[in-house]
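In this view, the complex is presented without one of its protein chains, the others remaining in place.
Chain naming follows the written order as A, B and C, and within any one chain the residues start at number 1.
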Amino acid sequence: MDFRELERKVVAFREERGWGIYHTPKNLAISAAVELGELLEHFQWGSDGEILEAVKDPTKKEAIADEIADVVIYLTLLAHELGIDIDEAVERKLEKNGRKYPVGVTPE
Amino acid sequence: MDFRELERKVVAFREERGWGIYHTPKNLAISAAVELGELLEHFQWGSDGEILEAVKDPTKKEAIADEIADVVIYLTLLAHELGIDIDEAVERKLEKNGRKYPVGVTPE
Amino acid sequence: MDFRELERKVVAFREERGWGIYHTPKNLAISAAVELGELLEHFQWGSDGEILEAVKDPTKKEAIADEIADVVIYLTLLAHELGIDIDEAVERKLEKNGRKYPVGVTPE
Partner (left out) sequence: MDFRELERKVVAFREERGWGIYHTPKNLAISAAVELGELLEHFQWGSDGEILEAVKDPTKKEAIADEIADVVIYLTLLAHELGIDIDEAVERKLEKNGRKYPVGVTPE
């Protein structure tokens, strides 16, 4: 699935439910932050080693995957409201990053 | 671009720069939150109407698109470290959401 | 209660429970962000008018107050670990802000 297909799916999902009126830019930006907070909860107390061990449990892994998906879904809805093409945005940002941090040069 | 292609690109990008050693699960989760904070900054003071007006300016729109891209890039790197397939995760989460909120039923 | 009294209380609370070993700077910073995410949840869908109406309900108001308290508690623990005096930090920041934004001058 690419971002345009994802956009079609999540917009159709919310239109079927009449939720569009709540999907203002501010509300969607807050929603992405709420979900990212829930994602962070999985990284709150364990060490990196414990986290990598914990995700061997499929239930734990799916719980984290769900939170990542929620953030991606809200970002897609936010981008849709603002007329932003995430596919294009990511491509452009990777190019910018490549110019900012050339291979072989250590960032400060 | 789909998530698997994005994953290949961002992992190649960081490998070329030797940044992998910093990309622990905790660090990447924090990084996604840092970038989401920068995204939120664009929604801090304006009303929804003012935000929709502001993104008519291509420079402002690109600035917001860059922040969305940064969050997506860090989530992709985080998912990679945890062995999570974002494409699959989003598909599964949309199905779960569909069962949780059937069309025609108002959520509380 | 001032910040020094709060610091004594929350440090005593966690020492009695032996939680100190989990209270590393990174873990506490993540914890503050997790709680701020829970706080944001109360501002996710309602308009400002609806939120101000909702907090007339003491249960709702206490739920929001609890989340604010949680963020403050984790920031206090984080400051403690780093040897930062929040009281001093807030005083100094207010002075800096006063110099940055003099009365009668409109910020850009």
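We adopt the following convention: a contact is a pair of C-beta atoms (placed from the backbone, for glycine too) under 8 Å apart; a residue touches a chain by one contact, two chains touch by 3 or more.
Note that this is a predicted model, so its numbers are computed, not measured.
The absent chain, not drawn in this view, touches the displayed chains A, B, C throughout the complex.
What chain B contributes to its contact with the hidden chain is residues 22, 27, 30-31, 33-38, 40-41, 43-45.
On the side of chain A, touch with the chain left out of the figure occurs at residues 26, 29-30, 33.
One chain of the complex is left out; on chain C, the residues touching it are 1-3, 6, 9-10, 13, 16-17, 24-26, 29-30, 32-33, 36-37, 39-40, 42-43, 48, 51-52, 55, 61-62, 64-66, 68-73, 75, 78-79, 81-94, 96-98, 101, 103.
Here, only the chains that are shown with their structure count from here on.
The distance from the centre of chain B to the centre of chain C, with each centre set as the mean of the Cα atoms, comes to 26 Å.
In terms of their C-alpha centroids, the spacing between chain A and chain B amounts to 3 Å. Touching two or more other chains at once are residues 30, 33, 36, 40, 43 of chain A.
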